[in-house]
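What you see is the complex with one protein chain gone and the rest in place.
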Amino acid sequence: MRIFFFLKEGIVGLKRARLSAIIAITSFCVALTLIGIFSVAAINLKDTLFQFYREIEIETFLDPGLTPNQINNLQQQIQAFPEISRVIYVSREQALQEFQKVFGENLQAVLKENPLPASFRIVLGAGYSQPQYVEKVAARLNQLTGIQEVLYQKEIIQFLQKYLKLGISIGGIIAIFLLIIITVLVFNTIRLTIHARRNIIQIMKLVGATNQFIKGPFIYEGILQGLIGGILSVFLLWIIHYTVRYFVFAELAMENYIFGGLIALGILLGLIGSYLSVNKYLD
Amino acid sequence: MRIFFFLKEGIVGLKRARLSAIIAITSFCVALTLIGIFSVAAINLKDTLFQFYREIEIETFLDPGLTPNQINNLQQQIQAFPEISRVIYVSREQALQEFQKVFGENLQAVLKENPLPASFRIVLGAGYSQPQYVEKVAARLNQLTGIQEVLYQKEIIQFLQKYLKLGISIGGIIAIFLLIIITVLVFNTIRLTIHARRNIIQIMKLVGATNQFIKGPFIYEGILQGLIGGILSVFLLWIIHYTVRYFVFAELAMENYIFGGLIALGILLGLIGSYLSVNKYLD
Amino acid sequence: MIEFFNVAVETQKRILLEQITLKIHKGEFVYLIGKTGAGKTTLLRLIYMDLFPTQGNVIVDRYSSSSIKNNQIPFLRRKVGVVFQDFKLLSDRNVYDNIAFALQVIGQKKKEIRSRVLSVLTQVGLNHKRYHMPELLSGGEKQRVGIARALVNEPFILLADEPTGNLDPDASRGILELLEKINQGGTAVCMATHNYDLIRLAPHRTVLLENGRIKKEISPENLPKIF
Partner (left out) sequence: MIEFFNVAVETQKRILLEQITLKIHKGEFVYLIGKTGAGKTTLLRLIYMDLFPTQGNVIVDRYSSSSIKNNQIPFLRRKVGVVFQDFKLLSDRNVYDNIAFALQVIGQKKKEIRSRVLSVLTQVGLNHKRYHMPELLSGGEKQRVGIARALVNEPFILLADEPTGNLDPDASRGILELLEKINQGGTAVCMATHNYDLIRLAPHRTVLLENGRIKKEISPENLPKIF
């Protein structure tokens, strides 16, 4: 009964205070859109990094004196590492051919002998292609007998590790501030829309409305504003996402939970914001 | 005369509508702080990238048969490239020593002969350490006679180039949206603070105030709000910057013009926002 | 039913009311007169507890100003109909909704609300303007909406703060007749007024305020001698 009355009053309230409602809804919409853009940026950055890490290979050079049997043994030993998904054997001959391709020179012709060792190319499992695992695996590989040298794309991994920490810190700080700031801005807007109607609250009190009763419509109005703003921000974000995919970067990823999250966040902010704001006008 | 009256009225207006003023100023403050955080993030990202690029080296392997004279000639030829700041000669012996350090094996002992060529290590000038220059310089070096092979950190440069475009696109889009959204939010706040006093504008009109006269105090109030919000955001940003430097990342850079820019942006937004908003209540 | 015990209201600057001892009985009709600024509105605000005495005690129905809890005040106000000097209409809804609001507040059913609002609108003669917004009404019409809102709740007492200040003599007489009819139905009425013509027309107990004190209480029989 009452819920319906509040809901109806909330809807009617939006119509009555049209300017305030429009302003509050646009505030919600743009604020949530901003959060949405950030979320999309974050998941894309994450995806990109993971994709890169998936391509990381470790190369282990083998002692020259190993018999085929020993090599086989070693390969099985490495294969058993939980972090490792594939181990590819590269013989000395294959290594020489590759060297020739890269350096364009027939080493064997110059040196009479193949100076290159045989090696394993090791690809890490999906869950483990992250710098800390790469280094751990590399260290453990180094301790195996028969392995002469462990090489991996140290430079890129170090580069990423060095700036990843910074990037995550800065990103995290920005995300926190973004949320705080958006919350402050949206709450301010709600507060002002209610402030513009403070005399109405005053009159409601004078004709005997309980505080609960006064709050009701304002809170439902806030929730509705958040909901509508959230739905609009979903549209907006979808359009932005589509446009960016079309014109700038076709691989831009998107997760559906972001849409749901924005609407939920809108409702939550509307609820809390209007609840706190209207309370200031009740003793 | 009038300017002073408006300014005084603007200040008095802030006091009279204290709640509105506080809300508007906090909105300005947090919005500008957000923009400040973004600017700091942007300049740091830029700095980091440049710092990384400054460390890019190009290595050119020389034909084995060159005489010291020819090498000298070549070095001078390369030195003359406008993009290049330093050229370091690495002789075959030095290269061999370095190889031994990295691979731990005495190549010469095994091979009887040093298979490694002499090389130039080339460092690009400050303005040119960017991927497009690196590739161009490398291509031009390749065409010089006496040079066998040009090597550079292709992987990292390609990695950066691939994701830099994406990063700059996303960053740019976010920056534009951020500015639009912040502007919308701040304008909404100003609009509502004026909306809450619409009856005062109505009364001003009725006692014969010209539109100019009505606007004056509101615009000065808006400018003051922007100014105060800007100054507060500078403090806030300074504190955040200091805290991040202290606890997270000591090398975080900061430019003073960001502080000035925030205050200027606050004043500008306050001016335009209040001008547009108050105009809606005048025919 | 309403009792003031040696009530005083003071602000930092000055005394608004002092030594007010007054009793309004069930179903009584009381005029409150006095110069502008004498304290009539202040006295009425004490009754609907929009203001609390700084000294003494006001008892309304079973509530006392010294012990009433914040969450009891709305329930007190539902039993006290108030007509405000400055109307205090909700500017965001039309006449019908303004009046209906006082019933929605106490959780009345829609059908019941409709019949009661229409009946009270007919009483004050504004049925034809029920869908107007307050800003489109003349001063007198706003006043009548305020009276209708105060009546619709069937309060045990109606406080009217100069309800005829904005009305022409005919309309004033109409309002007075309305209030008397309500009073005859058992509702007490306490009306602050400057319009002595009305008091002459319908003499009732009259309380004269001066500078925040009760100067005189005049019984209906003695009234003709005063004016």
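Which chain is which? They are A, B and C, in the order written, and residues in each are numbered from 1.
Assume a contact is a pair of C-beta atoms (placed from the backbone, for glycine too) under 8 Å apart; a residue touches a chain by one contact, two chains touch by 3 or more.
The structure presented is a predicted model; accordingly, all values stated were derived computationally and were not measured.
With respect to the full assembly, the chain omitted from this view is in touch with B, C. Across the entire complex, the residue among C:Phe5, C:Phe75, C:Phe156 or C:Tyr196 in touch with the chain not shown is C:Tyr196. Across B:Ile88, B:Ala139, B:Ile203 or B:Ala253, the single residue that touches the chain missing here is B:Ile203.
The chain that is not drawn here is touched, among residues C:Gln85, C:Gln104, C:Asn127 or C:Asn211, by C:Gln85. Residues touching the missing chain, restricted to subunit B, are 1-2, 5, 12-13, 16-17, 197, 199-200, 202-211, 213, 283 (touch as defined at the top). Although one chain is not displayed, subunit C still touches it through residues 33-37, 40-41, 85-86, 138-141, 161-162, 165-172, 194, 196-197.
Keep this in mind: only the chains that are shown with their structure count from here on.
If you take subunit A and subunit B together, no chain is in touch with both.
Central chain assignment: A. Criterion: smallest distance from chain C-alpha mean to the mean of all protein C-alpha atoms. Annotation: 63 Å between the Cα-based centres of subunit A and subunit C.
Measuring from the averaged C-alpha position of subunit B to that of subunit C gives a distance of 67 Å.
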